[in-house]
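Below is a structure I'd like to ask you about.
Removed: one protein chain of the complex. Kept in place: all other protein chains.
The block that comes next holds chain A.
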Amino acid sequence: MSDIIKANGFTNETLEWDAWLDVIQLDQASEDQVKVLEESHPKAKTSDYYLFLAHQPDILRQRSAAFNAIMYAPGGLSRAERELGSLVVSRINGCVYCASVHAQRFEQLAKRNDTVKQVFDSPYGAGVDAREQAVAKFSAELTETPGEIGAAQIKALYDVGLSELEVLDLIHSVAIFAWANRLMLNLGEPVFADGSRAEA
């Protein structure tokens, strides 16, 4: 990771996440629960988030399939721009944990952190060029006023060079984080490595 950025309660530092309710115990887990954890993430067996969602293995399985298809599908929107969309949503929804994860991933992919600092300060206007600014602005609008998205907002993306497929990928990336943020925000809390709570 590059320099540590902190603004408005958000950070690009690595955070943990503690569930408020009981997580499953691996030694008491069903075969299917263990299987879905192994399918979901390399650290799922030690992550409160996955250990909690594994209470309903079918939902976790569908969640992981949808997440991977949306965020990693070949073609379409670049990986960095998908991460930017997710970062903006997480910043607006106040999901400190998701924002830290996707700030880090944006930095890894884009190899710079200037836009991360801008998003932490204010998602509107964030971005180093017209295309990035349009992606950030659209992600913010779709998060805050989803019922008001129309042709004008889509045209603003076309005007900076996004294709139909890229627009679709961006909408998916924003939409899945409307869900992911709510899970993270309502099932537990983000914490720093020293155990102190991280909050916006």
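The rule is short, and it goes like this: contacts are C-beta pairs under 8 Å (C-beta built on N, C-alpha and C of every residue); 3 or more make two chains touch, one makes a residue touch a chain; residues count from 1.
Quick note on the criterion: contacts and distances are computed from a predicted model.
Asker: Can you pick, from "SigE family RNA polymerase sigma factor", "Glycine cleavage system H protein", "ABC transporter permease" or "WD40 repeat domain-containing protein", the UniProt protein name of the chain not displayed?
Answerer: "Glycine cleavage system H protein"
Asker: So which of A:Arg79, A:Lys117 or A:Arg131 would be touching the chain we can't see?
Answerer: Touching the chain that is not displayed is residue A:Arg79.
Asker: So which of A:Asn8, A:Ser30 or A:Asn68 would be touching the chain we can't see?
Answerer: Within the whole complex, the residue contacting the unshown chain is A:Asn68.
Asker: Hey, which of A:Lys6, A:Lys43 or A:Arg197 is the one touching the hidden chain?
Answerer: Answering carefully, the residue with contact to the hidden chain is A:Lys43.
Asker: Considering the whole complex, which of A:Val34, A:Ala66, A:Leu109 or A:Ala175 touches the chain not shown?
Answerer: In the complete complex, the chain left out is touched by residue A:Leu109.
Asker: In the complete complex, the non-displayed chain touches which residues of chain A?
Answerer: 40-43, 68, 71-72, 74, 79, 105, 108-109
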